[in-house]
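Missing here is one protein chain; the remaining ones are kept as they sit in the complex.
Our next item is chain A:
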Amino acid sequence: LPSRVLLVLTSQRGVQVRPGGDPGAHSVFARGISAAGGRFICVGTSFGAVLVFDIPPKGTNVTLSEVLEQHRDPVTDIAAEQGQAPDGAGDLVTADDSGTLCLWSTGEEFTLLGKIPGSGSTCSSVTLWNGIVAAGYGNGQIRLWEAGSGRIRAQVNAHARWIYALDLAPLTGKLLSGAEDSFVHVWKLSRNPDTDDIEIQHCHAECVTDTQVCGARFCDPAGDTFAVTGYDLSEILCYGPA
């Protein structure tokens, strides 16, 4: 890359990007990984660029296909469409420290479809489902954006602290949010294809006592069970129906 020397290591399981050279005043790191468009892996970097790697179906000949340079702040998270994207909605979303979201359509060449400017709060994690972007922010809010138009469709005062993790169950549209306030919430997203109404409902809350939640993931595609990790916690906690 013209601005940085990166050592890219690949393995059967994923891509490791290691910075080389003097970090200077700003740390160089990779953050945010997602599979995209059936054959790419996208990796975010601390200097705002998103690296797109072309992964062959067999073998280890991974090549750097493209560098997307739309973010001016460190990338925080990347998410690919997990359901059915409506026309023109794009199938990849990238987020950064300033709260800016970029929407892309993937392929041989990635195209920027839209940009949602940040409004002062870091977007720490993001998911994309049926053309709905669900974004979690450092101030504890979850916002739903319509991928096609870039318009805000819902705003939830969800957590009292920094949201660390968001996950989505594609079969049901359930959304999982975990934050430093010790809470994990399960929400239900819905989109009416005729009226185009987008809704979010609260389903369930769990408090992981005295733990700042750092990771939260559904364990099945319907979202009936989920796992949680936290700071200073050496266990993975699993929650499921009684």
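Things to note:
Following the convention adopted for this analysis, a residue touches a chain if its C-beta (ideal position, glycine included) is under 8 Å from a C-beta of that chain, and two chains touch if they have at least 3 such contacts; residues count from 1.
The definition used in the following text is that contacts and distances are computed from a predicted model.
One chain of the assembly is not displayed; among "Response regulatory domain-containing protein", "Calcineurin-like EF-hand protein 2", "Organic solute carrier partner 1" or "Rad1/Rec1/Rad17", its UniProt protein name is "Organic solute carrier partner 1".
Only one residue from A:I152, A:C219 or A:L237 touches the chain missing from this view: A:I152.
Take chain A: the residues that touch the chain left off the picture are 23-27, 29, 73-74, 76, 96-98, 120-122, 124, 138-141, 146, 149, 151-162, 181-183, 185, 196-202, 205, 207, 209-212, 231-232, 234.
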